[in-house]
Structures are given as C-alpha cells and as structure tokens.
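Structure in structure tokens, see below.
Heads up, one of the protein chains got dropped from this complex, but the rest are sitting where they should.
By written order: A and B. Residues from 1 in each chain.
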Amino acid sequence: MIGYLLSGDLPRSRALSAALLLVLAALAFAPFLFPGTRSLDVAAKVCVFVLLAASYDLLLGYTGIVSFAHTMFFGIGGYGVGLAAANWGPGWGSLAAGSALALLLAVAIAFGVGLLSLRVRAIFFAMITLAVASFFQILASQLSWLTGGEDGVNFSLPRLLQSRLAAYYVVFAASLALFLVLLRIVNSPFGRVLLSIRENEFRAEALGNRVVVYRTAANCIGALGATAAGLLYAVWLRYTGPAATLSFDTMVDILLMVVIGGMGTMYGAALGATIFVLAQTYLRDLMKLASGALQGVPLLPDLVHPDRWLLWLGVLFIVCVYYFPTGIVGRLRAKRA
Amino acid sequence: MPEAMLALAGVNTHIGQYHILQGVDFEVPRGGLTMLLGRNGAGKTTCLRTIMGLWRSSAGRIVFERAEIQHLQTPDIARLGVAYVPENMGIFAGLTVRENMLLAARTGAPDEKRLAWIFRLFPPLEQFWHGLAGNLSGGQKQMLAIARAIVEPRKLLLVDEPTKGLAPAIIGNMIEAFRELKRTDTTILVVEQNFHFARSLGDAVAVMDSGRIVHTGSMAALAADEALQAHLLGLSMESHQ
Partner (left out) sequence: MKRDWLPLAVVPVLVLAALPLVASMPIWVTLTVAGLAMGMMIFMMASGLTLVFGLMDVMNFAHGVFISVGAYAAASVLLAMKAQTGSADLGANLAAIVPAVLAAVALAGLLGWFFERIVIRPVYGDHLRQILVTMGGLIVVEQLIVVVWGPDMIALPRPEALGGAFIFGDAAIERYRVLAVAVGLAVFGAMWLLLNRTRIGLLVRAGVENAEMVESLGYRIRRLFVGVFVAGSALAGLGGVMWAMYQESLTAQMGMQVMVLIFIVVIIGGLGSVGGCFVGALLVGLTANYTGFLAPKLALGSNILLMVLVLLWRPRGLYPIGK
C-alpha cells in the first residue's frame, strides 16, 4: 500500500523515513500541535514550498535543466487566483476559472519557451528563462491597473475557505496529493527516460527518444506544479504580489532547497523546503542570540547576524554542489542505519 | 632497420562508455608516408586524436622517438614536433590566412623561403593572404590547414582525411603537394578513405577495423593484391575512386 502510494520510490533509509514521517505528521496535525497564527503560517508555507521545490527538482534533478523561470509560474498561479477573486467575486466559480486560466497560460509559456530554447545549450536556456522571468516581473509591477503593481492584490475567498483551518487542510491535502503525483511521474517510464537523457543526451537521442520533446514535456509539468503551488499560496495568503512570488530571491531560495535537500530525489525537495522555511523563520532567533553573545568581537557578530543566514546557506549550497549532489537525502541514505 | 618514428602498443581508448580503440598495435616507420585505412567508425580518427593527446588513452603505450607520450598534454606533444591536421581542418575562420599562419609559426614570423615554398605548393594562400580564412573554399581551407602544419619543420605530421569533400581536380593538386612533402625530412601519417589517394602516396599501410589494426605492410603489396583489398576495405574502396 505504501509502496503504491509512493510509486515504489521508498525512502530506503530509516533515518530518512523517520525524518519524512516527522514532517508529514507535523504538517498533518499542525493546527493542533502548533496553535498560533505564525506557526500555522509557517506550516502552510512549508506545504506550498514542498510542492514548489519538488516541481523544480523534476527539472533540475531529473531532467538536468536549470530554469530561472520557475518563480514566474509560481506568480502566474498566484495572480490567477488573485485577479479572478478580485475581479469576478470570491466564488468557487471564479476560483476555478482563474486557476484554469493560470494553468493554461503556464503550459503555453512553458511549451513555447521550451521549444524555442531547449534545443540550445543549457547556458543559453538559463539566460533566456532569466530574461523571460524578469520581463514577467516587470509586467506585473508596471501594469498596475491590472495587477495592482508593487502592492499586489488583496482578495477574499468563498465562505468555506475563510476558515483558517479549512484553508490549511485544503493547502495541505492538495500539496500532498500533487507531491505524490510528481513522485509517480518521476518513477514512470517517462521519468526513466528523463534520467537517461540527463545521463547521456547523445545516447538517448540515438535510442530514438527525441530529447526536445521530453524536455519540453518536463518543462510543462514542472511549470504546472509551480503554478499549482502559486494557486495554493494565494488561497492561503488571500494576497498575491510581485515580492511574494516573482522575486529573484524566491528563485534563489528554491535552488537552495532543492540542492541542499538533494537533487533528483523528490524527498530532497521536501526536506529541503521544510528545513529552509523553518530556518528562515526560526533560525534567525537563534542567530540573534549568537550575535548578541559575540558583541565586541570584530566582524564575527556581523557574520552570525540573523539577516546573514543566507550567507551560511549559500556556503552549504556550494559545498553540496561540489561534494554532496544528493544532498541531505544522500547523506541519510548513506547511513543505512 | 630504421627505428620507428611512432609506436603504439596495446592502446585502448574509451569515450564515455564506448570502447573505441581496443588494443591498437602498430608502428610508423621513420620518413616516408604511412597510410591508415579503414571503414567509417573503425577508430582511425580516434587513433590520431589519442596520439595527439586530445583524448586520453585508458591503457597502452605511445612512444614517439623513444619518449613515452601517452600521458602528456596536447601542447607538449605538439612541441615535441608533432603537427595535427584534423578532419574538420580546424582553421580559424575569424582570422585572416596570414594570422592563421602566424599562429602556427611558434617561433615568430614564418621563414621567408619556407613561405615561398608553401606558396608554390598552394598558390591560393598567397592570393588570399589578407582575406578571412572563413571565406576560403573547402579546398583552399584544406590547403591552409596543411600549410599551417608545415610552416615550420616538424618531425611528424598527422593528417585526418585530407581529401574529404574535395573535388577530384583538387585532389590531384593535393597529391602533388604531398609528393613534395615526402621529399622533406618529415614523417607523415595519413588517415584516408580514398584508396586512389592512398595508393599514389603511401609507402607503408596499416588497416583498422573495430578499434584494432588488422593488417600492416607495404602499400605496394596491398595495391597489387585485389583480393586482400576487397577483404580488408570492402565497400570503401569502391565508393572513393
């Protein structure tokens, strides 16, 4: 049963299974375990980012392509819900319509960008996605009559979703379900072809699998995942805006989550997202203590200043790229305790 | 018996997971022109690239004038006196003919007399001296590629399919040029599929198949034995007359 749910991709390590179960339990019972708006906020953010990071791992870890446009799709999802709810009223119909439009737009863009640039070298593709994402960010902040500009869009939701509890479980359930869908996809024949392309492009091409087709498909699926995450995040926040979704910082965060968690493992994205969001919220408090304790020492207080947590994550990220491409998941699995 | 200029013993080369050279053993005699023949995919180009250090051999020894070179970097192999003319000619299209030659002349400007000799062999190079190499015709590019390899005296020339894609008339010029080259002190190893070209110029011959040398001997002997030609070279002889 578990094997079926996880599409045969078992954690394969007691330590990893324990960690994943812990996260799952914490998220499933979050409203009861961690009362308080801030903790629930963090839990919802973890759910959303697990999905976002997992959909990125499909691209980076399984297909081997670096795209900087992922936050753009995240934003498209957010604006789909936000603009629909704001302009067509907070009903289920408008939510559905907004979501559908967002998903369609995302696939169209992913398809277009994919076909045009996936034929060329990885570096060219990465630069193009950066330019496209940047363009979208500019559009979102400049077309303020449509998108609310830098301030974004506040909106309300159908009755049912106005309850924080209900909204949380919608976000949790949807994220979990879509994560399992992604797991199924990467463990299917399609996923295996993706891996073979990543390993050896020429051989895959020679074996008759048109590389561009598979990569474009992966690009589209990844985009759909990110858009879905965007939809959910907007539902939770009842707000959408360029800073929350489209910023390059968010893109960097996703990269950190996937690489530190472990590329090409899906579970890595889950763990990476969890750790990252927790660190973003709570590590700072820890670091503030450390920084305070080191007052008077030159430079050191600045290095452990809570706002510098990104510095340490960056270092960890680099170390992972060089030495631990399978990240935390890889280390846990290696310890087959 | 004059010592071999170049000797390969048990050379293996892997490219990724592909085992291309599977134990190559042969010697290139000093002076003269050795032809390396074989069908497409036999491993001839890989052989030259391995000698030149562009691809690392996974096993075996390559000895050039008594020194083992299989572990050396390409620039160091070149400095020992080996010149390489690749299959795609490797000319720098964005540079002029003059700049291509200047680069090839490691010790500075090319020697006047040598240059005059090269211009006699390949007149178009003098004609287009200040033109961009990218604007040359296919045959002229090939001339430039070879001219670069001989702008200074070298001990060993490795040439990969010099007649590929050339019109028959130009091939005739090429044969003449190589005949001239043979009169110098240089040892030449040529990979070819054109048997006519090979027969006109080769002194010694080695035939490759599936990553191994399957025949060595004199060109004269091979040229005289039609049955052996058919056996070793199969279709390739027919299609490149």
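Some notes on this structure:
The working rule: contacts are C-beta pairs under 8 Å (C-beta built on N, C-alpha and C of every residue); 3 or more make two chains touch, one makes a residue touch a chain.
Quick caveat: nothing in here was measured; it's all calculated off a predicted structure.
Annotation: of A:127, A:173, A:212 or A:334, A:127 touches the absent chain (contact as defined above).
Note that of B:84, B:122 or B:178, the residue touching the chain absent from this view is B:84. Considering the whole complex, the residue from B:16, B:41, B:134 or B:153 that touches the absent chain is B:134.
Although one chain is not drawn, the whole complex shows that of B:66, B:106 or B:183 it is B:106 that touches it.
Although one chain is not drawn, its touching partners on chain B can still be listed: residues 52, 54, 73-76, 78-79, 84, 86, 90, 92-96, 99, 102-104, 106, 130-132, 134-135, 148.
In the full complex, chain A touches the omitted chain through residues 64, 66, 121-124, 126-128, 130-132, 134-135, 138-139, 142-143, 248, 252, 255-256, 259, 299, 302-303, 305, 307-308, 310-311, 313-315, 317-318, 321-322.
Rule of thumb we're sticking to: only the chains that are shown with their structure count from here on.
Per-chain Cα centroids separate chain A from chain B by 54 Å.
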